[in-house]
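Step one of this worksheet: look at the structure below.
Removed: one protein chain of the complex. Kept in place: all other protein chains.
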Amino acid sequence: MDSTTISFSTGRQRGVVDLTAAAAEYVAGRGDGLLSVFVPHATAGVALFELGAGSDVDVMHAIDELLPRNDDRYRHRHGSPGHGADHVLPAFVAPSITIPVIGGRLALGTWQSIVLVDPNEDNPQRKVRFSFLE
Amino acid sequence: MDSTTISFSTGRQRGVVDLTAAAAEYVAGRGDGLLSVFVPHATAGVALFELGAGSDVDVMHAIDELLPRNDDRYRHRHGSPGHGADHVLPAFVAPSITIPVIGGRLALGTWQSIVLVDPNEDNPQRKVRFSFLE
Partner (left out) sequence: MDSTTISFSTGRQRGVVDLTAAAAEYVAGRGDGLLSVFVPHATAGVALFELGAGSDVDVMHAIDELLPRNDDRYRHRHGSPGHGADHVLPAFVAPSITIPVIGGRLALGTWQSIVLVDPNEDNPQRKVRFSFLE
């Protein structure tokens, strides 16, 4: 297995980061196998959905409805407001996803992007591990 | 890695499609390894739960409570009513799952089925990619 870790600047704003281009570059020139995209953080997830048509905003909104950011709801309470919610996120939006690679290309559908979901304002840098097994 | 894509008729009704038999057939005769079930669509997911006892209806109902289908809630708005919700679904019900295979058999529990979750009325045909790595 080949594996590498890449840092992404996510800034202090809540939201998503498109990992698709970095993942495509990582698998380019390889054969057939599975790409594991793994986020070694406890307050972020990784998902596959369409970017560029508003669904990123819709996903963050749905997360905030599922996990309201008033911290008196949460046992885990420290850091910025909403941090308790951020720690519940990965139970629903897991920090690990596997994507088939065929002939060195991600076998994504036309409208699928690989998206780092990062509701946390406190971490302006995030690491993502790409691993390839053939 | 071996990989293939299979088409499933999901019809114009919202709901689930049982992929278990097709997956079992795909891995039959193989050894030990991991099966990746991957849905290359931006408005569907794949999950493991019990079929035949009503949970399919319960899952769709829970999805509709989490992601109400009144489109004025969503930034992404086109196509049939509820399409905005459909585009958020894969953040919560991912289009990728990995299942161990032992001696050419899916290592599923007694009550687990592999289920394509397809809330989208607009796509009567769906593709699913099976990949096997040993």
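Structure notes:
By written order: A and B. Residues from 1 in each chain.
Definition applied: a residue touches a chain if its C-beta (ideal position, glycine included) is under 8 Å from a C-beta of that chain, and two chains touch if they have at least 3 such contacts.
Keep in mind that what you see is a predicted model, and the values were worked out from it rather than measured.
Only one residue from B:D2, B:E25 or B:E134 touches the chain missing from this view: B:E134.
From the options B:A23, B:I97 or B:V128, the residue with contact to the chain not on display is B:I97.
In the full complex, chain A contacts the hidden chain through residues 1, 3, 34, 36, 38-42, 66-67, 73-77, 84, 87-88, 90-92, 94-96, 98, 127, 129, 131, 133.
Even with one chain removed from view, chain B keeps its contact list with that chain: residues 32-34, 47-50, 53-55, 57-59, 61-63, 65-66, 92-94, 97-100, 102, 107-112, 115, 117, 133-134.
Everything below uses one rule, namely that only the chains that are shown with their structure count from here on.
The geometric centre of chain A is 20 Å away from that of chain B, both derived from CA atoms.
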